[in-house]
Each structure stands twice: as C-alpha cells, then as structure tokens.
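Following this message is one structure expressed as structure tokens.
One protein chain omitted, others in place.
The block that comes next holds subunit A.
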Amino acid sequence: MPHLSVNPSSKPNCSTVWLISVLLGLLAVHTNANDVLTVPQQVSLSTNMDSQQLSISWLAGAATTFDLMILRTELNESVFYETVSVMVSQLSGRHEWNWTSVEPLQCTSLSIKVRSREGQSTSEWSNTEILQGSDLPSEEEWQMFPLDRVVPVGANTTFCCIVKEGEQFGTINYGNTVMNTTRLSRRSYATTVVNQGLSGPSGTNVICYNSFKELKIGAVVFVGYPPLLSDFVCETHDLTSAVCLWNERNTNLYKKTRGTRYTLNNRTFTLSWSLNPKKECRVDHWEGNWTLVAVNPLGQYSLTDSAELSHRVTPVAPENLTSVAHATNATVLWQWKYDGYSSLALVCQVELTSQGYKTNHTFSGVDLRAVVLPDLYPYEDYSVQVRCGAQQNFWKWGSWSETMSFKSSSIVPEAPDMWVWMNKDYTGQVIWKPLTRRQSRGLMTGYEVTLWSPGESLQHTDILPPDTFAVPVNLTQMATASSDNMVMATVTAKNTEGVSLPASVLIPLRLTDADPRAVSQAVYTDSGFSLFWQSDVNTTCAYVVEWHNASCKWNCPVDWIKVAPGNTNVSIESANFQPGVRYNFSLYSSSSEAPELLQRWQGYMQELVPSSPVLSLLTTQEDSDILLTWGHIPLVSRRGFLLGYNIYISSGSQLTLLANLSDPGSRSYTVKGLSEGSYKFTVKAYTSAGEDTGATASIMLEPFTDWLILEILASLGVTALFLVIVTFLCYKKRKWVKKAFYPDIPEPKLPGDWSRSQAPLDVKPPHHSLVHMVERPEWDSSKEALVVIPEEDEDEDGQGIGDELVDTDEPTSLRYYNQVVDERPIRPRYPDSSDSSASSLDSARTDVTYTGIQTSGSSFVFQLDPQGSSEGHQPQADPSFCAGGGGGYRPQMQSRVPSDDTGPASPNPFPESQAASGYKPQSSWQMDSPVDDGEGRSRASSLGSPTSIASTQFLLPDGEDHTEDKRQPSSSAATTWLTNLLSSTKP
C-alpha cells in the first residue's frame, strides 16, 4: 500500500494549481509503478538461534530493492523497517537477506513482511510470516534466553525472561546487579547488559525473579577472550621428533565446550588446562614447517614456524651423574638419554657449588660425557649440575641435570698463621689463627707448639687439641740457660693426613721497656684502619701488622695480619672493632730475624664522648682567684682522642662556658675576676664526638683578708710618718715654737731644798696648788716640760707633793683640770683617730676622753702602778725613770675611787720599780683594757688612754716604753711639748 504523506506544517500559500499538479503527477507515477513491481512471494524464514540470526528469503523477480518490516507480533511493535538492496541468489534463485536480532529469537514472536521498491514506488506487502517465539501459550513454563552464551569482553548481550503463565514478572539480575528491563510481549521481558566484564570460571548468572522475588529461571553467560598466541617455536631434544612451544594468554574460558582447541599442521590436539601460559605439543617427526591454530568460541589465532633440525637442538638434561674426586680435582661423568648424542658436538656448562658460592666451568666436544674439574679445595663438599647445548648452530641451553654431590679428598693442613705476644717480662703467649675448613684440608687432630733455642738445643714442645689457638710461654728459664739471644717458636697443625709445614717466629730474649717508636694516629674509613708507612728499600721481607686493645697490657688478645713485601699500606678491618675503643697498631718487619718494630699507630674505629668525666676535680681559692685542678680520664673511659677541656661555670641549671682548653694535657685552670660568693664549676673533656657529662666542683669564695690587713697597716704607717714629720718639724723649730707659744717660765720657788744636779728648778707654788715638773735624769734640762696644772679648788688634799718640780711662776696660765669632775665611772675606749680629734674638740666639757693619737711610747711619762696605788698612794721611786728618786705628780689620787677595787683587777701588775713612778688613777681603765701584757699592752695602753680635757696629756703611761723613752728623749720632749702646747691653748 503506497504511503502518501503530507506534511501539514508545509506552507499552504503555494499555488493550489501547482500543488494539485504535483499530486496528480505523483499519483500517475505511483500508479505506473504498481503496475511494474512484483509483490514478494513465498517468504520463508530460517533461524540461527545461537547467533540470533534470521534469514529471510523470497521470490520477487528482478526487483532488487525491498522494504523489510519486522514487528514483535504480540505488541505489533516495529523492530526493523528498512529498505535494503537484495540480489537474487544464484544457487536458490531467491532473494535472501539476513538480519541479526538484538534479542534472542526465542524471546517473542516476530512478524516479517517484504515489499518491492523501485524508487518511490513500492509493491504490495508480502504475506506476513511469523517466527514463533517461546512465549506462546503452549509453552507456559519459565524460560530464559540465551542459555550458556559465550561472549567476548566488552560485548553487549540482551537476555529475555519468559514468565510462566499465571505468574508475575519481578526482576532480572545480572550477577548481583538488578537490571532495567523492557517488555517484549505479554510474558517476555528483556534486559541488555553492556560492556560486559570478565566472568568467573563458572560464568555469570543472569537470574529471573518473579514478583515475589523468588528465583525462577536463569542463564549463564561466559565472558572471555579469543585466543592469542605468541613465541611459537619448535625444537628437538632427541634429534628426531619436534617439540613445539608457545605462550597463550588466559582466555578465561575453560572446559571442553569453551576452552581453546589447537591444531598443529591440521592435527587436532587438546591440552590439559594449566595456569602456566607456556604450552607444549610434541610431534613425532621433524617437519620443518609448522602451523599452529588455536580456536575457542570467540575466535581463532594461528602462528607458523619453520627451521632445520640442526638449528633447533636443545639437548636433554644429562643423566646419572657420577664423580671421581681427588684432593684438588674431580672427574664428573654423566650419560645421555639418546644415542644420537654420540655424534653431536656439544658445549656443556658445569656449575660447581661450594659453601654457597657457584662457579661455572664450560667444556665442549663430541660425545661429551665426562669433564675434569680442577682447582678444588681438599676436603671440601661440592655439588655439581650440568647442562649442554649444541656446539654448532647453538640454539639454547638444555635443562640442568639433577644435582650431584661429592667431597674432595683430604691432605695435610696448611701451616698456621702464628704470632707471638710478649709481656714486659719473659712471659707471653704463642697464638695462631684457627685454620679454616679449607686450610685444615681434612679432619684436624691438633697443634704442636715448640720453643727451642737454636744454639743451645734447648727445646720444649706442647701438643695441643685442635680447638686451642694460644699457649702461654715463659722464657725465663730459657733466657737464663741459653746464651742465645733468640728463641724460636714454631707451630704445626696436624690432621688425619699428617703434619703441616711449620710456622715460626723468632722471639728476642733482650727485652727493653723503652718504646722507641712514636705513635701516629690511625684513621678509620669505610674500608677499615688505613695504615701507611715508608718503604724500606732494604726490606725485602713481609710485614706483620699487629693490633690490640690499647687498654690491655697483659697477655692481650692480639690480632695480626701479614702484608706482602713491597706494600706500604694496608687497611685493617675486623668484626671485633668496637666504637670507643682505642687500638694499638704495630708494624713489624717479618724476616728471618726477630720481628722488628717499625711503626706504631693508635686509632679508634669511631670516637665517642668520654664515658666518665675527669677525675679529682678540685677547686682552690688563691687570693681572689679560683684554681681548678683535675686528674686524667682513664684510657678506657676516654673513648676517643681528647682534644681539650671546656670549663663551665654553672648558674642554676645553665652552664656558661668560661674557657676552652685545647691542650688535652691541661690539668688546671685559674678563674679570675670573681667576686665573693658560691660558685660551681664543671669541667668537661671533649673528643671529636663531643663532651663528656662533666665533673662538677663547688667553692665558696671568701673575702681576701690579706688586702684588708695591708690597707690598715698602710694607713697606720702613713699616720705614723705624718706624726714623725710633724714632730721633727716642731723639734727643728722648737725655739720658735717655744718662743711663740711657750715663753720661758720663771723658775718656781720651791718650799724645800729642791735641787737638781743640772738645773734646779725654783718653784713657787701658788697658794692653792703646786705645779710639779717631771724630769728625767737623762733628759736635757732645757727640754723640761710642764706637765699639769692642778685646779686650785680641786686640789683639796694637797697631797702628792713629792719630788717633782713644781712650776709656780704662772699659776694663772697653767692650770690643771681634774678629769674626775664627772662622778660617772670612766670607761676606756679603744683608739680611734677620729675619736681623738672629736674628743679634743669637745673637750670644753669636763668629760674624760681618750686620745687616739698614735705616738711613740717614749712620749708617755707616767707609769701605771696599781700596786703602789693600793699601798697608800705613795709614789715609788723609779730608778730607770727618775734618777732623783722623786715620785710623780699625784693630784688625781684624791678623786680616785678606792684602790681596793682596782688592785685585783689588774691581771699583770707592773713591777714596783715601774709602779713607783707615774700617775696611776686609771688603773680601773687599764683593768678593762683588752691588751694583756707585753709590748702590745704598752702600746694599746697608750691608745685610748684617757686624757685630761685641759691638757690632752696621756694619763696612762706606757711602762715598757718608758725605757724606750730614755733612749729617745727628743721624741718624748716633742710630745711633752705638744702636750704643753695643747694645754696652753685651753682657756
């Protein structure tokens, strides 16, 4: 039926006439075509359910263009409607066209019809042919399509589920995934899985559930790959047959229905499934050309190979390996599986394994069945395996044979590597290195150590078990018994085969303590301690480098290495080296004579910080400085070369660096400039690795008393010097002074017969009191001094008039003020220069003051005599002081406290000769004087002596200085003068 379509949306404004003309034209053409085109007849259908292909054929004459329409019958939905060009098949004379359905053809019934087309003209549709689906009412059970499908990875597959009559469709699951579905018919539902991934070995289930989520039907789909082969080669092992090898990727498809099937040169064979991708096929005869084809449900793949047999020989593994072993070589024999190898030139590889190390030996030859392995170690376990290849046109190595083991024979051992360690005396030890298994060359039975003196035929031999590697020696007896200077130490090793060659070392019997060689530092690198020395052109012998722990001094566990002649360096490495341990290295010449020490080194594998601080850190105050001293760090604790010391002072928890002593030999350090106080010092030794934890010591810095004493002495000296100068000046100008301040006083008129040998003083006493002049026998009369002028109204008793001279000429100008105006007890004060002057200034009051003027003792003219005082205050004649035997002036006796109080208070009464003269009222002061006796007493008694306000005269004379006064009259005179001077100034 022709189709005429008019687009209602086309423009209706065109000319109606034009439109009608076109329509009529088309109608005319169509009508003409119908007359020509043949309606397809005898439409027939054939199907391939696996490929879901529908083959449609029909008869339609010469027509070549057809419209095909395929509908789902039940729902009348168009599945396919296209115009196709189909030629007549020469075989069947029919038009044939194939259509592949997306859904399995069983899913639902399809209606197919065809019509011819010629341009726009078409014939009538053919009769509709229906392809029956499985959803017919007659097939009422659950069904699912396709079943057991194999698809490539990435394919899209549509599955349909036909619901059982009377039940309701639920879902379709692909594996665990619920799929979207499309309804194809009343009972048929379809889903399409796109881009399918690899399935499991048992495939992926597609399951149809009913509306109650009950599993009702399912199908399995296998997703995999088509075959893909590589590395296809054929070779021969037996020189007759061929073995073809190739690799195949895993197709993920297994078992006979889905797995890969192979054909080699059109001969089909199957291979058992294996995870190994390497596949192998054996052919009885060498064909030279091979074609391998691999086929599975998803496709096929083919490879070819061609080669001559001689170019593809891969020998089989040698069989039945045997050996004939000797001490240093062994013959390995084997057999071949195939006789054809007897004429085959082979190259064979023998892999020899001993103590984990493998060595390969290669041999070649025709009919190679035995080889000799040289350079074997005696008494050594070996394992060997062999493989071979064709010597000509080598293709590849054959398989390794089974491993065969053998043991080489044993022979006498090697001479042991020995050395001698001697202590400072004649004791020591002979040591040797354990023989390795290879050096033993057999089962060790022991060692033999011999000491012998070559010239004296003295010999001593020790037989030692095989696990002994040192023996102590004492050469004292040999040294005394032998006149030789040497003792030869010899060590031999013994095994079951015999005794080794001897190893020997000459031991000198002249032992010296001196160590003539300087010690250098050895540096440790990655390769060990690198030692260098100067080459000795005269030395053609070998060297021995010996080392041991430097802290060891006795029978040390020494190690050594022998260096070949001509070498001037060696790197010493040992598993026994430990960080922080000092090692001594010694280089000896190894000659026929005794070893000679050539050079010495010391070194650390790795320097560490000292493990202990310096010993005996002490702090001592020196003046105002602090001296730090410390002891050494024991060698074991140094753990590195000491580079110096750091001195810290700690303030709280913080250390402040005071000094860095870069001399490791330093043992002291003086800290200066510190003020008084407590200090804590830390001394840390350091190596290249750093400082130790440090030793700490504290000290309390005391004030420096010597300086104070010096200062006091200096000021006293200056004061004394000043007084001397003043005194001297006054002495020099005494006339002027006397004239200016103390004009001559007329001699007093004495009441008695007073006379003096030199110049009798005429004293005219006043009517109330007398002025007594004190005179010394040796004193120059011209230097007489007026001492005191008693107050007229205070001299009530009028006692004390004795031998003293009394000046009465100027009773009004010279007056004596009694000190005891105040009834208060007099307390002494210690001398003080400032006090002295102050007291002088305050002397207007009638206080008793103490002078602080430091003057010579000779200036004191009165002597304290408590004893005399207690005996009725009678003046005693002092032969050393007053030759005339006159007593001193004693006016103060009247106001003194009772003498009973003072007598016992004096701890050391003066002798009577002294007590007889002088003034004694201040005995009570003297009692409190801190000075006991002696010189200090005399001086101290002057210091702080109470003085009269009017006269400033020292009222307490110095007993001992009294004698001094005799020798220094000028000084005493000056003092007297000064006293008089001061007295005269008083109002």
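By our rule, a residue touches a chain if its C-beta (ideal position, glycine included) is under 8 Å from a C-beta of that chain, and two chains touch if they have at least 3 such contacts; residues count from 1.
As a working rule, contacts and distances are computed from a predicted model.
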Name of the absent chain as recorded in UniProt (options "SSX family member 2 interacting protein", "Ciliary neurotrophic factor", "Diphosphomevalonate decarboxylase" or "Delta(3)-Delta(2)-enoyl-CoA isomerase"): "Ciliary neurotrophic factor"
Chain not shown: contacting residue from A:Asn205, A:Ser530 or A:Gln578: A:Asn205
Per the touch definition above, residue among A:Thr38, A:Asn127, A:Asn173 or A:Thr192 touching the missing chain: A:Asn173
Residues from subunit A at the interface with the omitted partner, ascending: 144, 147-148, 173, 175-176, 200-205, 207, 213-215, 217-220, 253-257, 259, 273, 275
